[in-house]
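What follows is a short report on a single structure.
Omission of a single protein chain aside, the complex is shown with its protein chains in their original locations.
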Amino acid sequence: MNELREKAKDLLQSGTVKVIIGYTGTSDPYRTKPFIARTAEDADKLVFNNYCVNNLAVYLTRKEYKQNGIVGIVAKGCDVKAIIQLIQENQINKDDIYIIGINCNAQVQELGKEFGSETIATKCLNCFVRTPRLQHTLIGTINELPKREDVHLEKLKKLESMTSEERWEFWEKEFERCVKCYACRQVCPLCFCDRCIADKSIPQWIESSAHKRGNFSWNIIRAFHLSGRCIGCNECERACPSDIPLSLLNRKMGMFARKEFDYAAGMSLDAPTLVGSYNTNDRQDFIK
Amino acid sequence: MDEKLINAENLSLLVSDLLNEKHLVICQDEKAVGWKSINDAGKLVINNAGVPSNISYKEFILPKTEPIFFFKNEKENFNLVEKDPADQKMIFIGAKPCDARSIEIMSKVFNWDYKDKFFNKRAENSIVIGVACSYQDEFCFCTSVGLSPVTEKGSDIFLIPLNEENYALRIVTDKGKEFIKSYEKYFSDGNTGASKAVLEKINIPAKKFDTLKVKEWITNNFENKLFDEAGSICIGCGQCAFACPVCHCFDIIDEECSYTCGRRMKNWDACQFGQFTLHSSGHNPRNNQSKRYRQRIAHKFKYYHDKFEEILCTGCGRCSRGCPVGIDIAKVAEEINLSANQA
Partner (left out) sequence: MCSTNIYKPELMEIKDIIDETADTKTFRLQFKDNEAAKNFKFRAGQFGEYSVFGEGESTFCIASSPTRSQFIECSFKQVGKVTSSLRKLSIGDTIGFRGPYGNYFPVEEMKGKNVLFIAGGIGLAPVRCIIWNVLDLRTEFKDITIVYGARSFSDLVYKRELKEWKERKDIKTVVTVDPGGEVPDWDGEIGFVPSIVEKTAPGSENTIAIICGPPIMIKFTIPVLQKLGFKDENIITTLENRMKCGVGKCGRCNVGNVYVCKDGPVFSYAQIKELPQEY
């Protein structure tokens, strides 16, 4: 922790960065929240532990950070994947940010519970970006992680074994609980559109009402718009108040992108994006 | 006040009766995500000792989406057809005091001049069976907004769990009295001694802030930078508004049903959304998240109280528990109180 704070203080005091987006503790030892550090005093409030679940890259596309000095960001591996994908998509400039990379030792699935083998986040179980793939400085050391079954993979396998009618029914039931709070969209770093398609009214592409039809169209369109772009931080699922298993959808689309197009989001700065590029060698046989 | 006793078995039978009579029986779902209507007495959940559900039961009184009328284009004329809410009683069982008060509080704005018949019909058809709450976490603050874990106001009938099998039952309103009449056989006479003992054991948390001080501070500190901290991390979703038992802001939009007919819908909306106050001209009086967060606090702790003498908050803590970025409304209010004290 001290290493992080010292580094942050140094960056702010030297003027290398204008602000540092990081995490700070709360009165609950098993919870942190996002925090914008602007002064050396603020830097002392920065923390990093197993409760830093937020993907802070979501703040990088905010207007107030554009062309307003270099923005520092405390980022773990999954967050950096989002940053890489954002750079690939020309949403942020590599030179406008300073990544304080963290060697991450996993996060909790749910805030408020003590970190351990029962509570380790599913996404962390098979993480291959423990050391972020891009950073300007690196803090911390890699330790061994507690092990647990990948419950999402079980659920995915179950879904894959269903007929498409059964799957439709499954998702219809899940989306019924959606309240259209758009927490999934707002917490996602890759949902950065100035005016989301769901908010466009001429024409109203996606109904805003939270009925079956409106919920289905919103959630499916969002899954499509994230295909090949989602880096799997699962923040959407964590933010959802209705407990909709969004990570299953996004993970499946990610698996599809890897299998069919050999593309994984947020891995390579110089690679063209999946949906933003055309390769004549792309398979087409699955298009029916 | 009449006090009766009911045991778990009889409560189950009562619920079965209600279901047979085609009433809606609504309780929290097993996973504490929301509330749902049950079709089997065995599914009854009375969550007096657990965390409040992520989302309140507000959607049964104020649906997340509902048609206010249908329109059909018939030969150069429009035929407007209304669909009133179903004439079906809704019995909410196991409402903590922070949930039970929601209908009363929302009722003020839906009736202060023009009366919203959709809300009123559903409110009229509701019977709230509250329960004394023995849960408390760092996000709860019912005592700061004039409630407590044992407040009976807001419930029609109030349950006090005496032990695993038995509840004391208090009739709070005439509506509750009327309702109970048909199910007398399930109750035995109670005595206030036993329930009093249980109530006394329930911890009443200390107040975290003084709402009047908060209201006064907001009145005099509209431009204060205090809201910038929340504004800097708030991501502008609607979780807080939609989970809340008393947030009621709504949107009115038209939808198609087919080529010649459609419906006008009243949908949940949230002041935290960027588009909420956006004018067609592009001008937005609340053009950043700090201003939008200020609106949330000011509406709840000042404007609603100015107009209706009710705080638009029951201290359930759902907004804070569910906030993806950990903004805690009680902490913001505490900070305001502190600021007010230092002035």
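Letters A and B mark the chains in the order given here, with residues in each chain numbered from 1 onward.
Please note the rule applied: contacts are C-beta pairs under 8 Å (C-beta built on N, C-alpha and C of every residue); 3 or more make two chains touch, one makes a residue touch a chain.
Worth saying up front: this structure is predicted, and the values here are computed from it rather than measured.
Interface note: of B:Lys58, B:Lys302, B:Arg318 or B:Lys331, the residue touching the hidden chain in the full complex is B:Lys302.
When the omitted chain is restored, the residue from B:Leu13, B:Val51, B:Cys249 or B:Leu338 that touches it is B:Cys249. Within the entire complex, the positions of chain B that touch the omitted partner chain are 68-69, 71, 73, 76-78, 80, 82, 109-110, 112-118, 120-121, 124, 222-223, 248-254, 256, 262, 264, 266, 269, 271, 276-281, 285-286, 291, 295, 298-299, 302-303, 306-307.
Think of the hidden chain as still there; on chain A it touches residues 201-202.
The rule we apply is simple: only the chains that are shown with their structure count from here on.
Taking the mean of the C-alpha atoms as each chain's centre, chain A and chain B sit 31 Å apart.
If you check the complex, the residues on chain A that touch chain B are 26-28, 31-36, 54, 58-59, 111, 177, 179-183, 185-187, 199, 204, 207-211, 214, 235, 238-239, 241-243.
The touching residues of chain B, when paired with chain A in their complex, are 31, 33-34, 54-55, 59, 64-65, 138, 232-233, 235-239, 241-243, 251, 253, 255, 265, 267-268, 270, 273, 275, 322, 324-328.
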